[in-house]
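Okay, here's the structure, questions in a sec.
Only one protein chain is missing from this complex, and each of the others stays in its spot.
This part shows subunit A:
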Amino acid sequence: MYMYDWSVITRNMDVFIYGALKTLEISAISILLAIPIGIIFGMGRISKNKFFRLISSIYVEIIRGVPLLVLLIWIFFVLGQFLKLGSYWGSIWGLAIFAGAFIAEIVRAGIQGVPKGQMEAARSLGMSHAKAMTHIILPQAFRRVLPPLASQFIMLIKDSSLISIIGATELTLDAKNLVATSFRSIEVWTFVAVVYFIMTFSLSLIIRYFETRLSKSEA
């Protein structure tokens, strides 16, 4: 019968804390890169410029059709031959390019969800298309995309566990190493699951708080 020894968790708490912080760091940098990528290509998907629209569609469709794990390995081994990425930046760009495609779709839906009359009203007041976008459409699209954007961030935290495959230090890789030395896989993986849950759940609580505040200010 298996003898549980949970002291492996307490004895190695510093490893878990370090791993969790790395996971948050990598996820945060990735999402910060993914948001501008997503805004650019999301607007590209509905742009009047055919070339821009085509490029954006190709990007979104390819990334959505390739598993993240494959994308990460491809970036690390193939792109890594030409660019000195390393596992840290290779993972961050991999996650950012992956999440960027999903954010592009969120942004596109957010902009298209703003009623047509808003653009017409802005244009009738003499605003150029760009001014109407900046001052009237995007602020409204932003409010619409906030909830799906938040769940994308939560997904990214979970997806970041995959970068352990290319050797980037974060919670999952630290856990793997700890299991290799302590042979306490049940305890370690149970605790890792709990840590991921704590990170994602507290994040959704924070987001929910901001959403309620935002909807209050508009009412």
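Note that in this section a residue touches a chain if its C-beta (ideal position, glycine included) is under 8 Å from a C-beta of that chain, and two chains touch if they have at least 3 such contacts; residues count from 1.
Throughout what follows, contacts and distances are computed from a predicted model.
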**Asked** Looking at UniProt, which of "Glycerol operon regulatory protein", "Ion-translocating oxidoreductase complex subunit C", "V-type ATP synthase beta chain" or "Amino acid ABC transporter ATP-binding protein" names the chain we cannot see?
**Response** "Amino acid ABC transporter ATP-binding protein"
**Request:** For the chain that's not shown, point to the residue among A:R53, A:R123 or A:K158 touching it.
**Result:** A:R123
**Request:** Quickly run down the residues of subunit A that touch the omitted chain.
**Result:** 115, 117-118, 120-128, 131, 135-136, 139-140, 143, 218-219
